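Read the structure below first, then the notes.
Every protein chain but one is kept in place in this view of the complex.
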Amino acid sequence: MQIGMMGLGRMGANMVRRLMRDGHQCVVYDINPASVAALVADGASGAASMAEFVGKLAKPRCVWLMLPAAITGKIVDQVAALMEPGDIIIDGGNSYYHDDVDRAARLRDKGLNYVDVGTSGGVWGLDRGYCLMIGGPDEAVRHLDSVFATLAPGTDAGAPAPDKAAGTAPFGYLHCGPSGAGHFVKMVHNGIEYGVMAAYAEGMNILKAGNAGKVKRDADAETSPLQNPEYYQFDIDLANVAEVWRHGSVIGSWLLDLTASTLKSDASLANFGGRVSDSGEGRWTLKAAIDTGVPAPVLSSALFDRFSSQGESEFADKLLSAMRYAFGGHVEKPKAGS
Amino acid sequence: MQIGMMGLGRMGANMVRRLMRDGHQCVVYDINPASVAALVADGASGAASMAEFVGKLAKPRCVWLMLPAAITGKIVDQVAALMEPGDIIIDGGNSYYHDDVDRAARLRDKGLNYVDVGTSGGVWGLDRGYCLMIGGPDEAVRHLDSVFATLAPGTDAGAPAPDKAAGTAPFGYLHCGPSGAGHFVKMVHNGIEYGVMAAYAEGMNILKAGNAGKVKRDADAETSPLQNPEYYQFDIDLANVAEVWRHGSVIGSWLLDLTASTLKSDASLANFGGRVSDSGEGRWTLKAAIDTGVPAPVLSSALFDRFSSQGESEFADKLLSAMRYAFGGHVEKPKAGS
Amino acid sequence: MQIGMMGLGRMGANMVRRLMRDGHQCVVYDINPASVAALVADGASGAASMAEFVGKLAKPRCVWLMLPAAITGKIVDQVAALMEPGDIIIDGGNSYYHDDVDRAARLRDKGLNYVDVGTSGGVWGLDRGYCLMIGGPDEAVRHLDSVFATLAPGTDAGAPAPDKAAGTAPFGYLHCGPSGAGHFVKMVHNGIEYGVMAAYAEGMNILKAGNAGKVKRDADAETSPLQNPEYYQFDIDLANVAEVWRHGSVIGSWLLDLTASTLKSDASLANFGGRVSDSGEGRWTLKAAIDTGVPAPVLSSALFDRFSSQGESEFADKLLSAMRYAFGGHVEKPKAGS
Partner (left out) sequence: MQIGMMGLGRMGANMVRRLMRDGHQCVVYDINPASVAALVADGASGAASMAEFVGKLAKPRCVWLMLPAAITGKIVDQVAALMEPGDIIIDGGNSYYHDDVDRAARLRDKGLNYVDVGTSGGVWGLDRGYCLMIGGPDEAVRHLDSVFATLAPGTDAGAPAPDKAAGTAPFGYLHCGPSGAGHFVKMVHNGIEYGVMAAYAEGMNILKAGNAGKVKRDADAETSPLQNPEYYQFDIDLANVAEVWRHGSVIGSWLLDLTASTLKSDASLANFGGRVSDSGEGRWTLKAAIDTGVPAPVLSSALFDRFSSQGESEFADKLLSAMRYAFGGHVEKPKAGS
């Protein structure tokens, strides 16, 4: 079917390519003409303006937005102004689902359909397919089924095809509920992602400390001694451990696959400094947990560690040192490297 | 090759079967004669006593123990008394690696080799293979290579075989270091497992609360109101969400496969009460983190939630309610169900 | 000076009494006439309706609201409709500071002043005084200075009076900033309160377990054995420990005073079931931390433990047990008491 894609960054461009490979006709637009030209060369129909872009679409028009969350709201309003009742706007970016709920209500008053699609798969999606979590009105979601089926990974090669009548989840896409439900599920997906990542990272860090008994430690009043150095004499090869865990262990996962591959190419991770960004979904997941009174100690620990890695515990830590000085006369040790 | 297996519970018996399928000769012993008889019927050579068991083994004798951690130490001593220099004792259970380090040193004085093997794979190992994390002296580990290769999953069906000279990790087994290193790596594996499991469980619990805005809440001074019920109107189908995440998402994993399958068969988890056991490794992982000064907030949160599920926060919670009453006159709400 | 108080619950009534004791004239109103009558008997001027209440106040009218957060917004609007430019509305309840910011802006357009006062002190405030955290326009806050000074504890008996020109904080009240700042500071105060309370509660729970080595433990595969029972042979008298810590230790505090007194009267806390409520501020504190990217692992752990005590981790825990069954065949132990 025909679909319009606006926002041709890494994610948007790859999605267009995956769609065209499977026979869909794509109309594309981006404020950067070079991004448009690249896809036109691959067979897409390009547009030089938002108006031209909308004008090229057949009714009901389907416009898929793949934009930074910060500007999605504004662009939704602009494109909606050019559309007609029955048309469909799809937000495939990382919007806050609260915004989806609000936007969908506004667009509904104009007869427009709003579909939010949480998309996981990262840079691998072009070949591997994207996992799609979808929210929106039934009819609009049904109308887009063939698009979702193309973008999603589909079933495993060689595995027997599940019965589609029993649901689309085994094909890698799911209509999760009304507008907002798609990004709600994607939000929690990312919250879980932070927790799973942190579990591996903490575990690897403990393994790395397996040789602590061999390392010379400061012997001053501000350093806790290692009680049993004889139990910390292991030089663990982290890359090999990650690799072996991929085969038959309980903690095998795609993130572990990536971890093994990363550690194999650079066991010391010398290219990284350890400042871990967070991109909104983890924060929103925690806010949802707090709103609804659901305990989330693991997910919050993972999020707060990222904040810490960004330097945001500095003042709190200074205050702790100041208190220790005040009650016990403890003088702080210098930071490593300073 | 020939190998002796002592301890024929679920894990031990399945390992014997997997070994025999691949042509190894197994001598088996258990205090329960029926367990021995069952494997003899499958082709193993059985023994009626520990002495007979050891007597049937050719030198260097290889005795694999698959016993509860609580009795492993005692049995190691008993079997060691029947063995001779050059023989090998393999502990495939869930021993604390501190005990491995101590035992290996004692056995080394007698010329015996001690090999500790952390084994992951659970009830699925018979068909899927076991992920093996191995500690011990080089020569003994090398001697057992064909046994490890059989028990491990091997490489993926259809995938090009990796070069074994580059290491055994891609085949699902790894010599991690000297005695204790195997169980050390397995211990951290389980610590990670707790964290990964908790990340999924917390996330699913948040998704489940997606309909909190539809649910009638108590409106009393002891209940926080839900600020924005309009954003919590989703009835999320957890089984379908777990299924869709298996296809192309960043958080795909074997634990997620199991979660999807479990939720599909019983979305309400009515067969479970929520008392989550922990089996030692999670605790030891945290102790290692504490000894070596490595932050593990995610892994500890996962462990402490299990303690809580076992009822162990009760006194602390009573004290919190008592403090609230003391400073603010707050009267506790009754527990649900009481 | 004259001040009107609306909302004569425990907090409001006690504040009126403390104000009258110090010579202030109080006009009082509540939907419950008995509450009004009780304070009229003590010397207040009562009103039978909101209109009468406002009518009795001299300009600029000062109306202090001491209401449940859930209805404060509505009452602010109603009373504001009866007031004139220059008048002052004080919200002394537990409002969310976001609401203060929004309300103050609306009232400012009508020429009304909005002052938010976070109030700590609980049931002890009548005699001990209330700690007041104040937000609002400078002039209105200055106008109310004598009221704040009366409600606050003032300086310690016997201590030299600090120089008031250097600020009012040593007297127990503080103008923290523009509208919303008072409840913002009070919110974080309560967030800290949760953390401090949890620190004592967890510590007491660990002391209570000091005799774990004397207690018979289940010896099954689902129960971790206690490694060193010889180190857990202590029957600690928690009430005495709380008492001794009050004298010269680093962790002396008012909450510890209350804890000692509570444990002295009932060491087993038999009157409490362990369902710990949370009242909004702890949640909002965490949301502020998340918004601003500030790590708050301790405060969040304290909050999530309360959620857990309310039964909200049940589904997550069931899922963990279900996963353990799925990969390892582990059968859950029954919950204590079931």
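A, B and C are the chain letters, set down in written order, and residue numbers restart from 1 in every chain.
Following the convention adopted for this analysis, a residue touches a chain if its C-beta (ideal position, glycine included) is under 8 Å from a C-beta of that chain, and two chains touch if they have at least 3 such contacts.
Keep in mind that what you see is a predicted model, and the values were worked out from it rather than measured.
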Sole residue of C:67, C:107, C:131 or C:326 that reaches the chain not shown, by the stated touch rule: C:131
Residue touching the undisplayed chain, where the options are C:42, C:145, C:222 or C:243: C:243
Of A:30, A:87, A:100 or A:202, the one touching the omitted chain in the full complex: A:202
Positions on subunit B contacted by the hidden chain, ascending: 250, 278, 283, 286-287, 290-291, 293-297, 300-301, 303-305, 307-308, 310, 312-313, 316, 327-328
Where the missing chain touches subunit A, by residue: 10, 68-70, 96, 122-124, 197-198, 200-202, 204-205, 208, 219, 221-225, 227, 254-255, 258-259, 261-262, 266, 269, 271-280, 283, 297, 301, 305-306, 308-330, 332-336, 338
Footprint left on subunit C by the chain that the document does not show: 97-98, 101, 120-122, 125, 128-133, 152-155, 167-174, 176-178, 180-181, 184-185, 188-189, 191-196, 198-200, 202-203, 205-207, 209-210, 212, 224, 226-228, 230-237, 240-241, 243-245, 247-256, 285, 288-289, 291-299, 301-302, 304-305
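In this section, only the chains that are shown with their structure count from here on.
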Overall pattern in which the protein chains touch one another (line/ring/star/complete/other): complete
Centroid-based (C-alpha) most distant chain relative to subunit C: B
Middle chain, criterion being Cα centroid separation: A
Distance from subunit C to subunit B - Cα centre to Cα centre, in angstrom: 43
Interchain centroid distance [CA atoms averaged], subunit A/subunit C, Å: 38
Centre-to-centre distance between subunit B and subunit A (centres being mean Cα positions), rounded to whole Å: 29
For subunit A, residues contacting two or more additional chains: 250, 291, 293-297, 301, 304-305
